[in-house]
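What you see is the complex with one protein chain gone and the rest in place.
Then we have chain A:
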């Protein structure tokens, strides 16, 4: 009984923490952007402006929830839920600390890849169901971009799998006891980070919604909490990718002195801050540049990484 109580406590606490942190992230991001752009950011509501998220959510919840009459209603309503559901489901396999985590799945890494590949439907279907040319263009771009970057996202992680000899995320963390995988898998880390940003549709890769050419891309027609779900889904996605980068390349909860949970949160927060810095620093590429970069640079790089890793593992065995 105590075992199942522990699992439920884990599940509910992790869900609540992920939601709370993802909501807070919208404020953190705006404050950090403010710091880097030499301005304040939201600082009016509550201490340091931290209650800005409460104000934002009240605004989102009380707005008119409008479904355009020309939209495909069922798919239009379904689309925003997919991104939130898949990102939250993927969190089930993230090993946060030795005894914190929802499930210990022996195909944990594949489960994460599966969920992130299903997340594409949210954007694509949202763009299609809106029945609006800008949304449709956003949906097209999302489908092509995420499909292309998914290909080497999986391949970039196979080096880690080779070194750890397992798809289980807890085994992968345990295998980094002596040396974090960011050293032998530096190419894997670089390619996975790029793929992760593209999967989360963050700024250098936010072509599906590029607001200066497509209004708001795939979510042009969305309002109120349906838009809110896309928004939350994006922040959950960033948190998820950061947590995965920490788990796979920076030793997860491993670290001296501090308790494991603190190490995990600290590392994840640093990665998230780097994501925000990227948004502040980089311009958006042209669409053909994005595709060429993915297929002509990143994919060969992951293959080279796989060859080298395979050769090293073989010669060591």
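Methods note: a residue touches a chain if its C-beta (ideal position, glycine included) is under 8 Å from a C-beta of that chain, and two chains touch if they have at least 3 such contacts; residues count from 1.
Heads up, the rule we're going with is that contacts and distances are computed from a predicted model.
K.L.:
What name does the UniProt record list for the absent chain among "Phosphate-binding protein", "ABC transporter permease", "NADH-quinone oxidoreductase subunit J" or "DNA-directed DNA polymerase"?
P.N.:
UniProt lists the chain that is not shown as "NADH-quinone oxidoreductase subunit J".
K.L.:
Would you indicate which residue among A:49, A:139, A:184 or A:294 is in contact with the undisplayed chain?
P.N.:
With A:49, A:139, A:184 or A:294 as choices, the missing chain is touched by A:139.
K.L.:
Given the contact definition stated above, which residue among A:120, A:207, A:232 or A:298 touches the chain not shown here?
P.N.:
Here the residue in touch with the unshown chain is A:120.
K.L.:
Looking at A:7, A:20, A:54 or A:147, which makes contact with the chain not pictured?
P.N.:
A:147
K.L.:
Quickly run down the residues of chain A that touch the omitted chain.
P.N.:
Per the touch rule, chain A residues meeting the hidden chain are 72, 74-75, 78, 105-107, 110-111, 113-114, 117-118, 120-121, 124-125, 127-128, 136, 139-140, 143-144, 146-147, 150, 154, 167.
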